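What you see is the complex with one protein chain gone and the rest in place.
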Amino acid sequence: MTTLPHHTEKKLGLVIDLDICVGCHACAVSCKEWNTGAYGAPLSDLHAYGADPSGTWLNRVHSYEVKPKEGPAQLIHFPRSCLHCEDAPCVTVCPTGASYKRTEDGIVLVDEDKCMGCGLCAWACPYGARELDGAVGVMKKCTLCVDRIYNDNIPEEDRVPSCVRTCPANARHFGDFADPESDVSIMVAKRGGYDLMPEQKTKPVNKYLPPRPKTQGATANAEYAMPAAETVQPGGLLGWLDKALAVID
Amino acid sequence: MHPAASVIVFTTFSGIGFGLMTLLGLRFGVENPWFQWTATIAAYFFAGLGLLSSTLHLRRPDRAWRAFSQWRSSWLSREGVMSILTLGVFGLYSIGVLFLDVYDPWLGAIAAIMALVTVLTTSMIYAQLRTVPRWSTGWTPLAFYGFAIAGSLLLLAALLATFGAPHARQVEQYAMAAIIIAWAIKYGWWRHAETATLSARGSGTGDATGLGRIGSVRPFEPPNTSPNYLMKEMIYRVGRQRARALRRMALFLGAVAPVILIALATYAGAAAPLLILAFLLHLAGMLAERWLFFAEAEHAVGSFYRATDPMAA
Partner (left out) sequence: MEKTKTFPPQTAPSERGLDLSPHVSDEIRKTTCYMCACRCGVNVHIRKDHNGREVVSYLEGNRDHPTNQGVLCAKGSSGIMQHYSPARLKKPLLRVGPRGSGNFKEISWEEALTTATNWLRPARQKDPSKLAFFTGRDQSQSFTSWWAQAFGTPNYAAHGGFCSVNMAAGGIYTMGGAFWEFGTSDWERTRMFMIFGVAEDHDSNPIKLGLSKLKKNGAKIVGVNPVRSGYNAVADEWVGITPGTDGLFILSMVQELLKAGKVDVPYLVRYTNAPWLVIEDPGAADHGLFARGKDGHPLVIDRRTGKLASAEDSDAKPDLKGVAKLPGGRKARPVFEIMAEKYLDPKYAPEAVAATCGIEAGTIRRLAAELAHAAFEEEIVLDREWTDWRGKKHDKMIGRPVSFHSMRGISAHSNGFQTARALHFLQILLGSVETPGGFRFKPPYPKPVEAHPKPHSKWEPDTPLHGPHLGYPLSPDDLQIDENGRPRRIDKAFSWDAPLAAHGLMHMVIANAAEKDPYGIDVLFLYMANMAWNSSMNTSGTMEMLTRTDEKGDYVIPKIIYSDAYSSEMVAFADLILPDTTYLERHDCISLLDRPISEPDAAADAIRWPVVEPDRDVRGFQSVLLDLGARLGLPGFVAENGSPKYRDYADYLVKHERRPGIGPLAGWRGEEGEARGRGAANPHQLEKYIENGGFFVAHIPEEAQFFKPWNKAYQDWAVGMGFFDKPQPYVFSLYSEPLRKFQLAAEGHGDRQPPENMRARIREAFDPLPTWYPPFQGEMVDKTEFPLHAITQRPAAMYHSWGSQNAWLRQIHGANPLYVPENVARAAGLQSGDWAWVTSHHGRIRVPVHVTAASNEKTLWTWNAIGKRKGAWALGKGAPETTRGFLLNHLIHELLPPRGDGMRVSNSDPVTGQAAWFDLRVKIEKADGPGADSLMPETGGQVSPVGQGPETVEYGKAWK
């Protein structure tokens, strides 16, 4: 239904740790692989082997160059998929009722049998999380792997999104944000997890953990400095050697 | 945003069509059956073509009927519902006028109001999108109204002149005024648009990624080396030169030329051909204006793909 539920029992979503994401695209490809064979229409690829190949992806990994006030520029890898917003504008703009947010767990889905492919929901999403499939003409988006996380045909430990299961750097975490005791909630609280584009008032469920500050310059970690005095001592530069050898019995 | 022909035609034509329905519903016309037939057909032509064109934008038009279901939350759905209702109510009103020679002022007024509401719903499809800062403003419905009324007045004036209606001159003057007012509104819209950038809205690359807290942010590598749906749909790039030229063209065709032609029509007597020409030029200008409306609009997702902070460029 196009209207949003007042309240969802759970708020399932992802935490993405930008401190460790190495930008390997594993999550994006695994997502594509699972979803092309699972929920709804396949994720098509047009001009697959020709000029300008362009396909549908539910998760894409960007990288950014960030220049701090001091120190060298940094590269930061940044996966981008649906944030399963609490106030999801993509849902309310949908004229057909194809887009909806589940009351049970807050997952935002597209009922592909109802979608007329108008594309308005993709316009309404600030995060570029919706893509109109080039072959089938229906709107595709991250399903939070709704067909995995409750799936009795999958071993329990694997009932997590495909992207989370595959991330080699363990930069993606899945859980219930409605539960303040969940791993994801705790992680967000501890690491200062943040919302993307809060001004869009979408109240995203997914959170991003910021990169930790970097060490740089000669004066960092001064507490580890080696005692300079030891470098000049009786016995020449290796004056410490006798002492060191004496320790070995 | 990608300036798709379907939406450009949809918004301009349906604006004129429903504008004309408003005017006809409010009895701006004359009781000449030839005029009534032509005007009614024109109204249906523009509104209908606009709506038809909007379905060309759909990838699954067979499911378009579902779009009537979500009027409670979706402006697009409301637009669909309102336009069909308006076409119906205006149709009833027109049946009275054309076949029964009955003018029901109440039905006319209701049709007129519904047509105006339809124009509002059309504009709100765009104005509601917080993701497109240029659109997301009260100026957008105002501008849609301005142009719907100006265009339809000009069309009405041309029709009236064609059928030799006595108050054609008066309507000409209204049209001229409406064109000027509409472009004044558009000017306001443009002024607003200049400041309604992504970074000004807090949706620049630094904000979008949340990395702005570390320093200035610019994209390093996009997720894919060839363009994808998002880039093609949301990140249309118009050259500055081209935009300026088009804007001048829109202004000239949409405002300056029609105003001069109306003025000529007023004083030169050979009114109808001049007004028809004025309308056609205006329409061409409006298509250019609408092209720019889409093409120049930045979508928030653009922040992920290109630097929106001048500092980081």
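Letters A and B name the chains as they come in the text, with residue numbers starting at 1 for each one.
As a convention for this text, a contact is a pair of C-beta atoms (placed from the backbone, for glycine too) under 8 Å apart; a residue touches a chain by one contact, two chains touch by 3 or more.
Computed from a prediction, not measured in an experiment: that's the story for all the values here.
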For the unseen chain, which displayed partners does it touch in the full complex?
A, B
Interface residues of chain B toward the undisplayed chain are 72-73, 220, 223-226, 228
Name, in rising order, the residues on chain A that touch the hidden chain in the full complex.
1, 3-6, 19-26, 28-30, 32-34, 36-39, 41-55, 57, 63, 65, 67, 72-77, 87, 89, 92, 97, 100, 102-104, 109, 111, 113, 134-136, 146-147, 150-154, 157-158, 162, 165-171, 211-212, 214-221, 224-227, 230-231, 237-238, 240-241, 243-245, 247-248
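In this text, only the chains that are shown with their structure count from here on.
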Centroid of chain A to centroid of chain B, CA atoms only: how many Å?
39
Chain A residues touching chain B - in the complex, by the definition given at the top
1-3, 18, 25, 28, 52-57, 60-69, 73-76, 78, 80, 89, 92-98, 114-120, 122-128, 131-132, 134, 137-138, 194-201, 208, 210-211
Note which residues of chain B are touching chain A in the complex, please.
1, 57-64, 66-70, 72-77, 80, 125, 128-132, 201-203, 205, 207-211, 213-224, 226-230, 232-234, 299-301, 304-305, 312
